[in-house]
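Every protein chain of the complex appears in place save one, which is left out.
Note that the chains take the letters A, B and C in the order they are written out, and that residue 1 is the start of every chain.
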Amino acid sequence: MRTKLNYGLVGGGLDAFIGTVHRIGADFDRIAKLTAGCFSSREEKNRACREFYELDESRVYSSYEEMAEKESRREDGIDFVTIAAPNKIHYKVAKTFLEHGIHVYCEKPLCFEVAEAEELKKIAEEKGLLFGVNYSYSGNNMVKEARELILSGHIGEVIDVNAEYLQEWLIDDIGAGDQTMNKLSVWRKDPGVAGISNCVGDIGTHIENTVAYMTGLKVKRVAAKLDYFGQPLDLNANILVEFDNGAHGVFCSSQVCVGHMNGLVVRIFGTKGAIEWQQENPNILYVTLKGQATQIYNRGMAYVSARSAELNRIPSGHPEGLFAAFANMYKVWTGAVLKKVNGEELSGYDYDFPSIDAGIEGVKFVHACVESSQKDATWVEL
Amino acid sequence: MRTKLNYGLVGGGLDAFIGTVHRIGADFDRIAKLTAGCFSSREEKNRACREFYELDESRVYSSYEEMAEKESRREDGIDFVTIAAPNKIHYKVAKTFLEHGIHVYCEKPLCFEVAEAEELKKIAEEKGLLFGVNYSYSGNNMVKEARELILSGHIGEVIDVNAEYLQEWLIDDIGAGDQTMNKLSVWRKDPGVAGISNCVGDIGTHIENTVAYMTGLKVKRVAAKLDYFGQPLDLNANILVEFDNGAHGVFCSSQVCVGHMNGLVVRIFGTKGAIEWQQENPNILYVTLKGQATQIYNRGMAYVSARSAELNRIPSGHPEGLFAAFANMYKVWTGAVLKKVNGEELSGYDYDFPSIDAGIEGVKFVHACVESSQKDATWVEL
Amino acid sequence: MRTKLNYGLVGGGLDAFIGTVHRIGADFDRIAKLTAGCFSSREEKNRACREFYELDESRVYSSYEEMAEKESRREDGIDFVTIAAPNKIHYKVAKTFLEHGIHVYCEKPLCFEVAEAEELKKIAEEKGLLFGVNYSYSGNNMVKEARELILSGHIGEVIDVNAEYLQEWLIDDIGAGDQTMNKLSVWRKDPGVAGISNCVGDIGTHIENTVAYMTGLKVKRVAAKLDYFGQPLDLNANILVEFDNGAHGVFCSSQVCVGHMNGLVVRIFGTKGAIEWQQENPNILYVTLKGQATQIYNRGMAYVSARSAELNRIPSGHPEGLFAAFANMYKVWTGAVLKKVNGEELSGYDYDFPSIDAGIEGVKFVHACVESSQKDATWVEL
Partner (left out) sequence: MRTKLNYGLVGGGLDAFIGTVHRIGADFDRIAKLTAGCFSSREEKNRACREFYELDESRVYSSYEEMAEKESRREDGIDFVTIAAPNKIHYKVAKTFLEHGIHVYCEKPLCFEVAEAEELKKIAEEKGLLFGVNYSYSGNNMVKEARELILSGHIGEVIDVNAEYLQEWLIDDIGAGDQTMNKLSVWRKDPGVAGISNCVGDIGTHIENTVAYMTGLKVKRVAAKLDYFGQPLDLNANILVEFDNGAHGVFCSSQVCVGHMNGLVVRIFGTKGAIEWQQENPNILYVTLKGQATQIYNRGMAYVSARSAELNRIPSGHPEGLFAAFANMYKVWTGAVLKKVNGEELSGYDYDFPSIDAGIEGVKFVHACVESSQKDATWVEL
């Protein structure tokens, strides 16, 4: 009976913020150990990672194809791969590892095309492999609490959703023409690298996923207006949304809203109450029942759900931040993989990680928004 | 040279919240004195008002037509009339007083039809009369500060607007069918009384006006989705907006968002900065310049604009609320009327009250939203 | 049966912020009408007030002694006097009006010496007159709600109090020596005018009163450290407090805390719960019961107490500010005076205005703090 796992990383070199967060998140519970990687196409970067992560020289690869092949043949090969490489190769990398029988945990966006996404799903199903997509905000304890409350009917039927993800970091790109002001953003504005959308693809999808995760609702159609401000890809988006239960709402996604750093805010309104969660102050949940005063739920208190309590790490009032959210993602994901490698049946909360279906919804959402905007905000179904 | 004015009130009986707020607001600066009224069609209500307001018996009228006629013939007749009667008679009452040469200060919405609104404007212009529309939130000191900052270019060109007005008080109407749960809301849901829209008409127009007032921008077109939840008029609205400068944004207006009392929140994003104002905490303004930390402006501090300082009533940190906002509305309005009756030229801030043009925009906005929603959120121009 | 009252104002000229707030507050409910005044010792200021307030020429007096005498002899003389004159003459003015049989509503601080305060109480009792002291923050609707909750046992027995009143406006006085930087503050630092304390006298007393009003507790003794920063009177104070039920707490009062405008914040902790109120956002109350999430009470909602509901003026979410607080003060005070002049018995909430006993506590509190600080923060009983 295995109690620990080995995993590999594709992408996520030391200078990439996201790779480090993955590694730290996975380390929290010491279930998955980083034992192999193809961090970069550059030799020196790979070497730096090998030293930092104290990896065996033979398990640092210069190509992900080689990595998939060799690891799949080792007795002690990786149990799953985390893909934190550039978005444009997600599909190819994921496919390669699946084909070698390795479970895949992929950064969002899953890939660029719906057909690709569905192909990946098909392969995973055929091979009996797990496929997770790292919508990391769903790892927050109080996002899970919101989900528990909403799915249990605490706020009644959802009648309106108001959600946003506002950032300011690309404000200098407005009117910058060819001259990109923000070096970090270069690839985000290159359709060859970022896909058909920058802002909606990068952060709008987090809105879509967080709302879907909290409520269990699916976006049925969107009427979107994307603003490009002279750039090849969108920097700002205002989106009317219709859900599969008939409720409406708005999603606002922006990288040019000055004063907002990483402002994912989700407000769900129901017939019996409402819930609000703010990513920048994530240990709090605002819960209001009809006719009652708004309550400020704190993570870790006695009144939270069993699920939320179970995933609690430190006493209430000690902030759990992004690293803890990643740790929760890995806790659930590795729990599922462990059961799989041990031949156990998965059920219930074992599946409480964003599946490939969530990834597919994200790809569809981006396509629908871009198409709708091209048609001057005509409704487009997902 | 007159320094004080007399005014009359149509509607606004003692049990009507809005009449009292008008009277108290007008009393703050002791420029306008309530000297005549047609408060109600019911004799006893009129009498109660007469006593409470200590009015001359001969100047409490049972019909507004009589009031307009008699007051226009008195030497000491009212200088202007405040119309706080039901929305459906705004047009008729306003027209009557204009035709008798009396300046009009009308509650919003101005009226139901654009043609009516434009007719009122034409009459006022022909008669050389002032016509104000009481979009009372524009009376808030920090709304004026926001306007000063934005019009002076402090936050650059406006590129996105995110504004909402959320209430919860009609939540029980959802699914209530014929049985109206909330007695106060009966007339609001009767198209014969409330016009073609409830939620957008009542509070959506405040979003439209506050944004227009703060930014100087006009709404060019809307793509709106109104939710009726089985009622004859709308209870919830999500609206994509395009402004005359090309910027986009969303307006969300609701009376069924549990946890929100009177949540008018306006966020204006520009190329150089951003501004946020919240009606429920109105003495504060959040101002962020690109690359700098968000600043919390307090009403009455040394750093505010000359205009904001001029209208300041009490030291910073002592909250000015809705009554003070009404008082500011009346201060500007009565200042303008005083100049008019003294034969002086108006200029600059003399016009800093919502004009009939603002009222017309409101009527157009409501019609455009309703029409757009009927066409499944197709764009409709104002 | 009288339904309206006449009152006079001593002090409170047009350039004095506090006089205007009194007049506006009294006007809200149209029960008391300003009919006489001795606004200033300067003829021209008196004349300006007469015109602004539209007073009878014969009822604007150049001395308060003359006013007390003449008004007491008029059939339509004032029913009560509001004293908004400089603190140093409160005692003399109050005594004069009491001796002429006129009810007194006095700004805080009541006077400088405990003996004076008790003399005023004795006269009022002998004459059967009402004496109110305008601790205006107790007029806030949610302060009254806090009182209702605490007195009804909602948070159990009080075990700790943490209250502060922080301002920044005298920061420039630090190190300014003789040269006063802030012109407005000149008199506040003159012991001949302001008494033995500036900061504790001006705002520390508001802490003491608001806590006493909310909880029903009396301060038993204090250990205070006042900071003078080279000025003749205190600018900053940190005070350990012991209440008559044995609970402890701190009061912090300052005019040199940068970033704070008028920050009166009161937090009451009990064995079963806690309550927090912030003057700068006064329509909100934070209420927490042991083991439950903090609740954000809104003024005017269905769940507030009958008392709070009764004094509610406008719907929840429409901010009531300082003017409304003053209006509430006058509503209760004039209600009591009306009963008195009509020969009715007072009971229950008729007494819900700060009495002379509250004023006496304030004087004692200031003396105890100053004495304690002179003795290096030794405990001094009130």
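Everything that follows uses one rule, which is that a contact is a pair of C-beta atoms (placed from the backbone, for glycine too) under 8 Å apart; a residue touches a chain by one contact, two chains touch by 3 or more.
From a predicted model like this one, the values you see are computed outputs, not experimental measurements.
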Of B:F28, B:F112, B:Y297 or B:W379, the one touching the omitted chain in the full complex: B:Y297
Of C:G8, C:G139, C:G204 or C:G249, the one touching the omitted chain in the full complex: C:G249
Residue among A:P282, A:G335 or A:G362 that touches the chain left out of view: A:P282
Selected residue (touches chain absent from view) among C:E164, C:E208, C:E280 or C:D352: C:E164
Positions on chain A where the hidden chain makes contact: 17, 20-21, 24, 27-28, 30, 52-54, 167, 169, 260-263, 279-283, 298, 300-301, 313-324
Hidden partner chain, residues of chain B it touches: 287, 291-298, 301-303
Chain C, residues in touch with the chain not shown (by the definition above): 155, 159-160, 162, 164, 168, 171-172, 174-175, 223, 225, 227, 229, 236, 238, 240, 242, 248-250, 252, 254, 256-260, 267, 269-274, 276, 286, 288-290, 294, 376-379
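Keep this in mind: only the chains that are shown with their structure count from here on.
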Farthest chain relative to chain B (centres taken as mean CA coordinates): A
Self-contact between copies chain A and chain C, residue sets same or different by half: same
Distance between chain centroids, defined by C-alpha means - chain A, chain B (Å): 44
Separation of chain A from chain C, taking each centre as the mean of its C-alpha atoms, in whole Å: 55
Residues of chain B whose C-beta touches two or more other chains: 260
